[in-house]
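A protein chain is absent from this complex, but the other protein chains hold their places.
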Amino acid sequence: MEQHDAKRVVITIETPMQRRLLAAIEEAGVTGYSILPVIGGSGRSGPWSAEGQVGRAGGMVQVICIIRPDRLDGLLDGVFAVVERHIGVVTVTDCTVLRAERF
Amino acid sequence: MEQHDAKRVVITIETPMQRRLLAAIEEAGVTGYSILPVIGGSGRSGPWSAEGQVGRAGGMVQVICIIRPDRLDGLLDGVFAVVERHIGVVTVTDCTVLRAERF
Amino acid sequence: MEQHDAKRVVITIETPMQRRLLAAIEEAGVTGYSILPVIGGSGRSGPWSAEGQVGRAGGMVQVICIIRPDRLDGLLDGVFAVVERHIGVVTVTDCTVLRAERF
Amino acid sequence: MDGLLSLALTNLGSPLILSFVLGVAAALGRSDLVFPEAAAKALSIYLLFAIGIKGGVSVADHGIDLRLGLTVLAGVALSAALPLLAFQLLKAMTRLDRTNAAAVAAHYGSISIVTFVAGTSVLQTAGIPSDGFMVAVAAAMEAPAILSALWLISRGGGSGAQVDAELWREILLNGSIVLLIGAFAIGIIVGADGLAEVESFFVAPFKGALCLFLLDMGLVAGRGLRRSRDVLTPGLLAFGLLMPVVGGVLGAMAGMLIGLPTGSLFLLTVLSASASYIAVPAAMRVAVPDADPGIYLTLSLGITFPFNLTLGLPLYLALARMLTGG
Amino acid sequence: MDGLLSLALTNLGSPLILSFVLGVAAALGRSDLVFPEAAAKALSIYLLFAIGIKGGVSVADHGIDLRLGLTVLAGVALSAALPLLAFQLLKAMTRLDRTNAAAVAAHYGSISIVTFVAGTSVLQTAGIPSDGFMVAVAAAMEAPAILSALWLISRGGGSGAQVDAELWREILLNGSIVLLIGAFAIGIIVGADGLAEVESFFVAPFKGALCLFLLDMGLVAGRGLRRSRDVLTPGLLAFGLLMPVVGGVLGAMAGMLIGLPTGSLFLLTVLSASASYIAVPAAMRVAVPDADPGIYLTLSLGITFPFNLTLGLPLYLALARMLTGG
Partner (left out) sequence: MDGLLSLALTNLGSPLILSFVLGVAAALGRSDLVFPEAAAKALSIYLLFAIGIKGGVSVADHGIDLRLGLTVLAGVALSAALPLLAFQLLKAMTRLDRTNAAAVAAHYGSISIVTFVAGTSVLQTAGIPSDGFMVAVAAAMEAPAILSALWLISRGGGSGAQVDAELWREILLNGSIVLLIGAFAIGIIVGADGLAEVESFFVAPFKGALCLFLLDMGLVAGRGLRRSRDVLTPGLLAFGLLMPVVGGVLGAMAGMLIGLPTGSLFLLTVLSASASYIAVPAAMRVAVPDADPGIYLTLSLGITFPFNLTLGLPLYLALARMLTGG
C-alpha cells in the first residue's frame, strides 16, 4: 500500500479555548482535524479530572491534525498564537498516511 | 528497559463502519486494538460534533492498532478495503514497545 | 517555530490500576500527563466494550506522557513495575514539542 | 379554517413545541448550551420504552382485531412506496443526482419516532383516543423504505449500493425497533395491572421528559441548519416542506380505506409525513457512502422535522378530523 | 408446589423481569441497542440512594434492636464463609486452578445489590414488610468475602495476591458502599418527614427506573454471555446454578437462627444467594491480576444473576415463607 509522509500535530488545550483554536487552525488553511475528549491529567497547574468539574472551565480536549509536512510551519504559528498565554501542550510526530490527496 | 520496534496504526472512521473495520482488522490477523471516542472534527465533508447528532450515523471513533512492523502491509490492505469508499483517515507511526512478545 | 525533541509515552491500562499507575509516574519525577478514555478494544484477553460493563473493573484508559528524552528510562522502569503483572500496552514515539521549558 | 388556526396556535403554545423552539433559537444564536449525548440517548430509551409499553397495554385491553393487520400492511406499503414518489419529486424539483435523490427518498418513506410521540401527545391533549397497535405500525414502517431506495440506486447502475446480510440485521434489529417492539410486547404481557406498578415513572412524567428531549432536538436541528445553509437550495427547501404534506395525505387516504378512527388515522398520517433521521442515515452511511449526509440530514432534521412538529401536526389533525368527521 | 409455580410465573411476568429478558434477547440477537454508560451509572446512583434512604427512614421509624446487630454479624460471617464453601465446590465440580477458583469464590461470598433491590421489589408486590436495616447488612456483606478469597490464594503459595492498604481503602470506601451507607444514615436522620419531601423522586418512580436499569443489566449479561461462550464448561455452568441455591439456603438458616421475620429472612437469603459483579471484580483485577475475568464475570453476571432474578427470587420467597410460616 503506498504511503506518504505527513505530520501528526496534537494539541491538548482547555475547553474554553477550543473554539478559538479551531478558528486559528482553519485560518492557517488546515481544514482537517479530529477532537478527542481528555478526562483528566496533570501539569504545572496540578492534577485535575473531568469528574471534579462543574463547569466546562476546567476540561481539556485533544485536537489532532494530520497535515502535509509543508503546512507545518503555518499551522504551528497559528496554533502558538492561541496557546501562548494559555495552558496547553503541542506535539508534532512524523507519520505516513494512505490517500495523500486528502491532506 | 528493552524496547522493540513496532508500528502504531491509527484509523479514524465513522461509527456505522466500526464493526466492519474491526472484522477486517481481525481478518488481517491482528487481534490487538483499542477504540477511542472522537467528539468532533472537520474534513472535506465539513465540521461535525458529537453534540450535534441524534443518531450514531455521524459519530466517529479512532481505532489504534500496535503491530509488529511485518504485519503492516496485511493490515493496511484489509483496512483500506473498508475505508476506501468511506470517509476516514489512516496514519502510521513508528514506535517502540515494551514486551514485544505480546504483538 | 522552534521545536525540541521529546518522547511521547502512551500507556493503555485497566481503570482499576489507573491510580497506581499515576502514582508510579509521579514517583518517576514526571508530573505531566493526560488521560483519555478508551471505549473498547481487543487483545489476548478477548474483545471488550465500555457498554458491556457494569462496574469499572473492565474499562481502560490511555495515559499519555510527553517527556524529555532523558527521562524516558526512569519513567519506563516505574511504569513497567505497575504494568508487569497486569494487562496493558506501552508505546514510545519520538516527537517534537513547542515550549520545551515546560517538560 | 378558523379551527385550524386555533389548533395551530394551541400546538405552538404548548411547552413541548416551545422547548423545541428554544433549542433552535439557542443553536442559531450559537449559545454553548449543549445536551450531553449520553443524556439524549437515555431520554430516547425512556421515551421509546414508555410509548411501547403503553401501546402494548392498550392492545392488551382492547384485544387484537383485523384492523391491526391491515394497518401494519398499509404502513409497510406506504414506507415502500413513498420513496418512489419522493424520488420523482426530487428529480423534478431539484438537481440531485440519482444516488443522493434515492438516499433522501429513503428518509421520507421511513419515519421519525419523535414526531410520532409528539403526535400522541397532541392526541392526549385533545382527548382523542388511538389504537395501541400504532406503535407496532411505527416499527414496521422503519425499514421498507430503505429497500426501495437501494432498488432505485441499483436500477441506475453505477457502483451501486453495498448491502449484505450484516447490514440487514443491523437495520432490522436496530436499537429503536427492538426497544419499541420489546416494550410493546412487555405491555401486552403485563397489561394494565403491570403498567400501574410503573406508571409514575413511564406515564406521569412523560410529557415533561419529552420537553427536554425536544429542547435537545431543537439544538440539534438548529446546529444542523447553521452548518448546512449552503446545501439548501430553494428546490430542496420546497421539497422538504411539500413532501411531508404529500406523504401525510397519502397516509390519511390509506387510513380512510382501512376505516381507521380519528386518532389512529391521524397517527398514520403523522408517520407517513415524517422523515427518518436516525435509522436511515446510519444505513445510508454504510450502504451508500457516496450520498452526502449534509443533504439528507439537513432536509429531514432541519426542515421536515420542525415543519411537522409546529405546523404539520395541527394540519394533520384537522385533516384526520375532516376525513373521519371526528 | 403449586404456589411456588404461580409465584414464579408472577415474577416472570413482572415488568422488571421482562425488561431484563428484553435486554438479554436484544444482546443475544446482536442488536445495536446500547445504554449509555453514564446513564447506567446515574441510574445505579439513584437506585442505591433510594434504597438506602428508605431503609434508614424505616429504621428511624421502628427503632434499632438487637436483631440489627445480630443480622449484620450473620451477614459478615456468611460473606466470609461462603467463599470457602464455593472454593470446595469449584474444586470438586470444575478444573479451575487455585487462583481462579478463589477469585470466583470471592464473588459468591459478596453480594449483588441489584438482586437485593429486585428482592425488595418482590416483597413490595407481595405486600410483605422487611427491616430497613437489611440495607446495612447488604453493605456489610460486600467486603469480607474478598478477605477469605485472598487468604485462600495466599495459603496456596505461589506469586500470591498483591494487597496493600490502598486497596483496602478502595474496597471499603467503594462508591456503592459509601452511597448505600450514606443514604441510609441520611434516612435515619431525616425520618419519615424528610422522606416525604423527596418521595415523588425516590419512592414513586423507583420501580420504573429499576425496569430501565434491568434492561441495561440484561444487555450487559447477554453481551457477556455471547462473548464468553467458550469459557463456560458444564461444570462451571452447574456451579453457577447450584451455588446461589446453596448460599441462599445457608442464608435462610442463619436467618432462622436469629429469628428474622419472613421479609428480612428472604432478603438475607437473597444476599447470600447473590454474587458480586462490581466491587469484587475491581478488587480482583488489582489484587489477583492472573485470575481470568472472563470466568468470574461470566459466572456471576451471565449465569447466577439471571438465575436469581428469574427463578431464584420466587424460590427464595417460597423458602422464606415455608421456614417462617409467613
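The first chain written gets the first letter, and so on, giving A, B, C, D and E; residue counts start at 1 in each chain.
One rule holds for everything that comes next: a residue touches a chain if its C-beta (ideal position, glycine included) is under 8 Å from a C-beta of that chain, and two chains touch if they have at least 3 such contacts.
Everything quoted here is computed from the prediction, not taken from an experiment.
Residue E:174 is the one among E:94, E:130, E:148 or E:174 that touches the chain not shown. Shown as candidates are E:38, E:147, E:238 or E:258; the residue that touches the absent chain is E:38. Across the entire complex, the residue among E:93, E:190 or E:238 in touch with the chain not shown is E:190. When the full complex is taken into account, the listed residue touching the unshown chain is D:209, out of D:209, D:237, D:253 or D:311. Those residues of chain A that touch the chain absent from the view are 14, 16-17, 19-20, 45-58, 85-87.
Listed here are the chain D residues that touch the chain not shown: 13-15, 18-19, 22, 25-26, 29-39, 42, 125, 200, 204-209, 211-212, 215.
Although one chain is not displayed, chain E still touches it through residues 36-39, 41-42, 45-46, 49, 53, 169-170, 173-175, 178-179, 182-183, 185-186, 189-190, 194-195, 197-202, 205.
Simple rule for what comes next: only the chains that are shown with their structure count from here on.
Counting steps between touching chains, the shortest path from chain C to chain E takes 1.
A rotation of 120° superposes the C-alpha trace of chain B on that of chain C, rounded to the nearest 5. Distance from the chain C centre to the chain D centre is 45 Å, each centre being the mean of its Cα atoms.
Taking each chain's centre as the average of its CA atoms, chain B and chain E sit 39 Å apart. Along chain D, residues 36-37 each make contact with two or more other chains. Among the residues of chain C, those in touch with two or more other chains are 36-37, 47, 49, 93-94. The full set of touching chain pairs reads A-B, A-C, B-C, B-D, C-E, D-E.
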